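So, chain A:
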Amino acid sequence: MLNPGFPLLLAALLGLILKARKIRYFLTAGALIISLILMFALPQDKILTTASFFDLELILNYISLTSRNIGLIFGLFALLVLVYGYSLLSLASLNLLNIFVGSSIAILFVGDYISFFFFWELISVAAFFLIYDKVEEKLRYTAEYYIIIHVLGGLSLLFGILLNYNFTGEIILAPPEAGLLFFIFGIAIKLGFLGFHVWIPKTYAAIPFQLAVLMAAYTSKVGVYALYRIVELETNIVAYFGLLNALGGILLAIFHSHLRIIISYSIISQIGYMIVGIGLSSQIAVTGGLFHLINHILYKGLLFMMAGTICYSTGFENLSDLGNLWKKTPLTFLAGIIATLSIAGFPFFNGYLSKALIKAGIDSQLLYYGLQLAGVGTSLLFIKVLYFAFLSKNNDPDIVKIPPLSMKLGMVLISAFMMLTAWNPAAVERLFQISPDVAYFSSSSILSGVLPFITALLLFPLLKKYISPHPEKVFQRDFFSKLGYSFINLDKKISQIHSGDLIRYLSWSLLALLVLLLIFLLAG
Partner candidate 1 sequence: MIEIILMLLILLLVVSAAIALFSKKLLNSIITLSIFSALLVIILIIFQAPDLALAEAVIAAGITTSFFIITINKTEGVN
Partner candidate 2 sequence: MKKINFDKVFSFILVSLLGLFIMKVLYSVAGEEAARFTADHYISYGVDETGAINIITAILFDYRAFDTLGEATVIFTAASVVALLLPRHEASMLKTEFTPVVQQSIAFILPFLWIISIFLISYGHLSPGGGFSGGVIISAMSILIIFTYGYRYMTRRFNVKKLSLIEDIGALAFLTIGLAGIIAGGTFLANSQVGIYPGPPGELLSGGLMPLSNFAVAAKVGTGLSVIFLSLARED
């Protein structure tokens, strides 16, 4: 049977022939629906399709509960993005979207390392071309940066896979017995772990916003899924690293004022929540972590849609240029409020359920209060966004373009979906076939959900002047690009020894012979 990601990949192939934008658009939509149907229809926990690579068996279709859940949200979100981007997605990007989303979905349903690696790299390549632009130099640079760092991670993963294969003789997707460090390095880059996170703000702030909406949902979440499938440790150490990520992301985000940079850094922080959930040994926390992934895709998508709509209608993206928008764009403001309350984990909003689950699974004080602190930070961050973008009277930008109906519809649909899930946990549990057995709406958990937001609300007036917006550049040389440039400089020196002088070349070859002979003489 077909892997649920394959309809999209096939649509990409078909798209090579079909050149009309409308046709491609509906082709993608159709493929997405087929893919969603496949996820519902195919039996779980059974090997459905195999292939072979040399004498190794590849498991191309294996549906487990977790991967089905993540796949469902991946597919649903892609449909919502299609609605949002009805008038924005270009002909070429539609086809690349097929590959990007298709491989992101397909990677969830493979059962061996080789096909896992294949889709892992395919995501990077598709993303490279999605970001790439023939004319914009900024985007070329972003794309180059993106693929270089992701291929670095991919190669590390490949080395880990080979080490593991060499040790066990198996390529089944299971926690490895050798080379774990290389797996972790590869995954850390993909999910934007602190220190390897630089590509996230760099990419999502530079690319067109409709693509940011799309891409932000997939790449790092695939990393989280890989973390869930591959990394399995005895201790809870991963959870502490996750906490570090959650706090660090906030710390990095809070002083920025470019809308999408803030949202990107908050991805890092939210990924931290997921890592905490997955890193803990309790079943509830793991379910919570994965559930948070699902929620996160929704509200982060909404946040990016909000930012995109603001950018589309005013032409500005920096908070220092924005303000007083709530009357001009009420719908966007509403979406912003919903998204903020969701990401802050406010009760009866989307993020609350999963955060409550994670908190319920925590057995250590440090983690609990750490997450609460991160919650305060997150709330503060998005209160800042809401205040400076919609309420503050410092600026008064004009509406340049009226956003089309499709964009509004996208935001409305996704908000509606989020509210539905938030109010109806039972339905969510049925849809995703999970039963964590937690009382979501007990007074203590409601209190623990409300507390961070209230604290942040109280703190905001005090901290306002420290975190007030300022103009900033999207482009900054970071550690990795500095490393790259210093390598290039060194490399230049190395290759300058080719002077084109024949005598020099001849003496090199004779010298090689001499060295060889001397080695033999001295070692023998």
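If you want to know what made the cut, all candidates are chains of the complex that A comes from, given by their letters.
Note that a residue touches a chain if its C-beta (ideal position, glycine included) is under 8 Å from a C-beta of that chain, and two chains touch if they have at least 3 such contacts; residues count from 1.
Computed from a prediction, not measured in an experiment: that's the story for all the values here.
Trainee: Just give the number of the candidate touching chain A here, out of 1 or 2, all from the same complex.
Mentor: My answer, from the options 1 or 2, is 2.
Trainee: List the residues on chain A that touch candidate 2 in their complex, please.
Mentor: 503, 507, 510-511, 513-514, 517
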